[in-house]
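The complex appears here minus one protein chain, its other protein chains still in place.
Per-chain residue numbering starts at 1, and chain names A, B, C and D are given in the order in which the chains are listed.
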Amino acid sequence: GDEAGSGASGARDQIKVVGSSTLYPFTTAVAEKFVTNNPRFKAAVVESTGTGAGMKLFCAGVGANHPDIENASRRIKKSEFEDCQKNGVKDIVEIQIGIDGLALIEAKNGPKMALTTADIYKAIAANPYGKPNTAKTWKDVNPALPAVAIQVYGPPSTSGTRDSLAELILEKGCDANPEMKALKSQDADKHKDICTKVREDGAYIESGENDNLIVQKLTANPNAIGVLGYSFLEENLASVTGVKINNVAPTYATIADFSYPGARALYIYVKGAHLNAIPGLKEFLGEYASAWNPDGYLAKRGLIASPDAVRAANAEVATKLTFMNGSDLK
Amino acid sequence: MSKAMTVEAPLPTIRAARKPTDWKTDAMQRRITRRYAAERRFKLMGLGAVLISVAFLAFLLITMLGNGARGFTQTEIRLPVDFPRAAMILDPAALKGPHAEVALATADIEGATTAAAVAAFGPAGADYISDSAWLKVRDAIRDDPSVLARKVEIDVPAATAIDLAAKGKGEPPAEAIYKRLNVEGRVSTGFNATFLTSADSTDPTRVGIWGALKGSLLTMFVTLLLAFPVGVLAAIYLEEYAPRNRWTDLIEVSINNLAAVPSIIFGLLGLAVFLNFMHLPRSAALVGGTTLALMTMPVIVIAGRNAIKSVPPSIRDAALGIGASPVQVVFHHVLPLALPGILTGTIIGMARALGETAPLLMIGMRAFIATPPGGIADPATVLPVQIFLWSDEVSRGFVEKTSAAIIVLLVFLLTMNGLAIYLRNKFEQRW
Amino acid sequence: MLALLFLVLGLGLIAWVTARMRAARFGGTGTARAHSLPAYHGWYVGLWTALPALIFLGIWATVSPGLITQAVLATPAAADLPAFGMERSAILSEARALANGSIQTAFNPQANALAPAYAQAITKYGVIGTILALVLAFAGGAYAFTRIKPDFRARTRVERLVMAALLVASLVAILTTVGIVASLLFESVRFFSMVSPVEFLFGTKWSPPASNMPASSGAFGAIPLFWGTIFIGAIIAMLVAIPLGLMSAIYLTQYAKPSTRSWMKPILEILAGVPTVVYGYFAALTVAPALRDFAVSIGISGASSESALAAGIVMGVMIIPFVSSMADDSIAAVPQAMRDGSLAMGATPSETIRKVLLPAALPGVVGGVLLAVSRAIGETMIVVMAAGLAANMTANPFASVTTVTTQIVQLLTGDQEFDSAKTLAAFALGLVLFVITLLLNIVALRVVKKYREAYE
Amino acid sequence: MEQMTEKSKMTARNVSVFYGDKRAIDNVSIDVDMENVTAFIGPSGCGKSTFLRTLNRMNDTVASARVEGEITLDGEDIYASSMDVVQLRARVGMVFQKPNPFPKSIYENVAYGPRIHGLASNKADMDVIVEQSLRKAGLWDEVKDRLSDSGTALSGGQQQRLCIARAIAVDPEVILMDEPCSALDPIATAKIEELIHELRGRYAIVIVTHNMQQAARVSQRTAFFHLGNLVEYGETSEIFTNPRQERTKDYITGRYG
Partner (left out) sequence: MEQMTEKSKMTARNVSVFYGDKRAIDNVSIDVDMENVTAFIGPSGCGKSTFLRTLNRMNDTVASARVEGEITLDGEDIYASSMDVVQLRARVGMVFQKPNPFPKSIYENVAYGPRIHGLASNKADMDVIVEQSLRKAGLWDEVKDRLSDSGTALSGGQQQRLCIARAIAVDPEVILMDEPCSALDPIATAKIEELIHELRGRYAIVIVTHNMQQAARVSQRTAFFHLGNLVEYGETSEIFTNPRQERTKDYITGRYG
């Protein structure tokens, strides 16, 4: 479906969504609700490609062969935005649909740990504060903690959840040290390296995202800690509990107000050029906006609603369909 | 007659060096006992190997069956709905016209259903029924708009927790609720027809495999349409006509190699060529089928060549000898005789394609598709990918659905393999 | 269009019948008879009638929509179409759908205005196309028809076409291979411009940088992935598959009653028919937890529930029928005379198998095992679902290792930027996998072939 | 080699056959006529089959085979590019060592040749051809009630006669037989030999055999091959009683039964 001239593959009557697996359950839920409420439209196709591959597809161009919506578990990057521009995807609507809580969890019969971001950083960073990590047990990290071997199941480096872990927890723990904070302005790369690199000697175990298996592993191995999306914690409250960080337990409320460190915003990006071309696309955004309230059905699936002001602002974007300008991207 | 050749050569020295073997000595008998013991051990090891392999298969099948059988059943709750009291803005007359769907969509049936559940089971009642329970209510209205004037009882799917409790896999609170409802006679567990007739959903009580199955069938259709003729023709060419030169060697090497290339690499090929280069529609059975066809074609070629090779050359000589042209020889004699073998190979190749997942992940068939595909260019997913997707789902209700989908897939595959074995045994010919 | 298609095919059929009838009238017997059967003349004329017209229709089907659209755009109704492509083409295609009646109402009101223009253009080009196709059909048919004479070699011509079709079919294999190599090579070259091949092939550290880290902080040493792949696919899986497969083959071919064999063998083959996603699910949910519990109960700490062992064992089971059928073939290929020779010396069956049959069949068995290995290391779903993601270089089967295929899936479906070294690495890994399996297969096929020839 | 007459049906002049680089037939000239049955004899591997197969270009199917020299049928060069192989083979029929009926019905076996050559315009014609061919092959009485049975269900000797019937059905001029009896039991062999007697005169017949008694029984002319050479060719009676070449004599008196 390139130029109007060819016209052969002109249009599509089905919304196409690609992108992050984190948003997959939310967007599919909206998609499903959308057709049951609007039977005249066809069901959307939601593909879980991962944010990066999805962004690539999204930015590849406009036309029936390219998706309309990108699910992103992080903000679009400057480079990706430029890629979009280059391929003619000029107008993009950016909507923050809610928050995904990153939660540290342990088995119900676990050691009931309470950690700080610095503890976590020191336990799983590759080179805490620039020195190789030798900690074997939590006690080595912080004498107040039990002498339990450090075993953390967490997202792999390919996943967006991992980015959040680095950004929202490790970096904060790292910056607790003033020297590191200072380093940030001197040598940003080195700071990143020291602060966000995760150890690879077995204490941190990369596991798949969205994986029920982590929960099962934790019940089987009560001394381990898991890092995963808040929705898993909620779904499995019978067998696992949240680990307090800086004395805050992961709950809906603490994540929503960002007091639990580990919350990240989730976005969808919509192609402006498709808004008029794809039947139902606008209505779909409306459905999304109506679903992301704290009492909406997305909450049941583990989405944490954004603060009221953010929701209102984004609801406006979703109805007015204002395009982003991308100047504040990194 | 001819005794002339007799040569007396007794080799006396050597004969003396060796005494005749006495097989009756103790040592010899012991040795034999030992050898027979070794023989029995070896045989037992062989039997053991077979039994272990079969046991593993049985274990796998039984596990799947045990988990999956539950996926075919669904617990339903008899929900009393008092329509007149529900105050829905729904005009029964509108349900007759062309705008019935819109009318149904705009009425807040969901709210009414939730309210009915709360009214029937208390404040937590909404959690007893599945999120999609209201669809049943909607269907009930659509089927018979007159219910709107009455109070009726409608069987709606129970929430996953209750469903699991009904199947003995639940947690204590849900079990308590289930027991209560059971005493009241409000729950029943029956065959889940939805599972066989609907497509993917986010709600485990509403999911079905029909969408994926249809996707699989469409994909297989494309695969068969491409791979079978190409495979058979290529097999004929290579086996019957190809001159021996570097080109045919190259073809031969590629085919043997393609048969062994990891399937995921075909996925990378499909991604690069069909999607990025040819811009065929993503997630479509067309692309999936074509990718799998490339994978299946070498299997068919190899099976086809073996089948063609096993047709005795004497048949070809006979036909050539009375003046049949090479093309006639093949199409009149060789191909009909080789067909059972070719079909067997095709079925096996198709069965493999039907069970294939990895390459399809690369070309976008890993998608949530809530309506069964209408054609080969529509977005579709296939059974194995559906299984993969469900195995990753958060909701616990998907566990049994995954196993149930596996059972469906296995039934198809085992049928196909069985058919292949049957064909092979029936038509296996030795000349 | 469809009607036209049938029209052309119908014409072809008519041509076939008439040419056949005409050729049948040539009659004659012995050396005076016509070169080819009437049916071949029929085919010759029929194909000449239908094929050029069909090819034209194929081309026309891709060209005419553009012509139609252009015609529509030239009309005044098209003047106020939005300038932008996607929306514009949406309206156009909706108008077309309205024009040919596949939809009743349009989302875009503008489409309604364009529909009549569309209908007109469609008719116009439809007529043009039909005329051209018919002219071609008649011209082709007439040309061919004038050529049929008793001594015309229609069969040779038709068979030449058949041969061409056969040749084209077999070229598909080469095209596929070229496609694979090209698609892998193109992205791999880009990858190797970012990461040195030496580091990639010999580096011992695999940690692709997280996206918020500078690219330089990661490491793309693929050795741990190769190790994991070999550990699971070539070591653990083979430790399961070789003894079980080989002994099963021996038992079934040498000891089992034919009746037992006839149902036991298909049952074993079912193991190969179970889809890998099912094995993966089984490995992840049933085998892995059980192994982990077992490891913990015997006091192995650090046992992972994504152990190499779970994936390896299940993969081994999947490979059993593969090994056993290769072994079966190899043993069967040893001439019966060898077996008779040994038995006639007073050897027991097991002695015969171990000392004569197996050594003789060894090259075949080895070749089969190599093929099995190549299949195991390319297997994806089992390891994606049941093996870990941690790039460990460990020989502890209860620990978690990762494999090439797992990483390919992970890299291509992760949340990272697509053009980063990370996603490109997937193609480089694919290339390595391709090369390795290619080599394994070449070697294996050589071994098997050479050895087969030894007895033929 | 001097008996070349004008009435020859087929003539071979200075024919050499190569398999790749290996010469299997070296410079052989021979004539075949309608009146006499010609037998090719010689030890195994001497090239009898190879030479026989050059006479109807069955060697074309062997990729490595190459023929030099000239072979004519009724004066036409059969290796000329104008010669249509398919028609050639219809005119020069072949019967093989192992009976090789098609796995089709007896009727279809015989009808196949006429059908592909368009020799019968309707079913009745075809019936006539099938019956006549089977009669000539001496098989009609044995199979007339079960024409729809599979050809492979016949006994070995019957199968071989079916193959002869099949060859006759396309109305050939020459029939080549490559050890047609070596897979048969003595009784079946006797029947085939009788048949060859009957067919003589109507077709030019060439038969390869490694059984000298058989050659003596059925043929009027015998060609003795050895290591690819035509050692001696002449009247059968003469060759067997009074061979001119030492090699022929050695072979005929056969230390090796």
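Criterion: a residue touches a chain if its C-beta (ideal position, glycine included) is under 8 Å from a C-beta of that chain, and two chains touch if they have at least 3 such contacts.
Please read these numbers as outputs of a predicted model, since none were measured by experiment.
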item: Chain not shown: contacting residue from B:Ile32, B:Ala55, B:Ala176 or B:Val411; value: B:Ile32
item: Which residue of C:Ala142, C:Leu201, C:Leu343 or C:Val366 touches the chain not shown here; value: C:Leu343
item: Candidate in contact with the missing chain, chosen from C:Pro76, C:Pro109, C:Pro258 or C:Gly299; value: C:Pro258
item: Interface with the unshown chain - residue positions in chain C; value: 257-258, 335, 337-348, 351, 355-356, 359-360, 454
item: Hidden partner chain, residues of chain B it touches; value: 1-2, 5-7, 9, 11, 14, 17-18, 20-21, 23, 27-28, 31-32, 35-36
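FYI, only the chains that are shown with their structure count from here on.
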item: Between chain B and chain D, centroid-to-centroid distance (C-alpha), Å; value: 56
item: Centre-to-centre distance between chain D and chain C (centres being mean Cα positions), rounded to whole Å; value: 48
item: Shared-contact residues (touching 2 or more other chains) in chain B; value: 325, 366
item: Of all residues in chain D, the ones touching two or more other chains; value: 86-87, 116-117
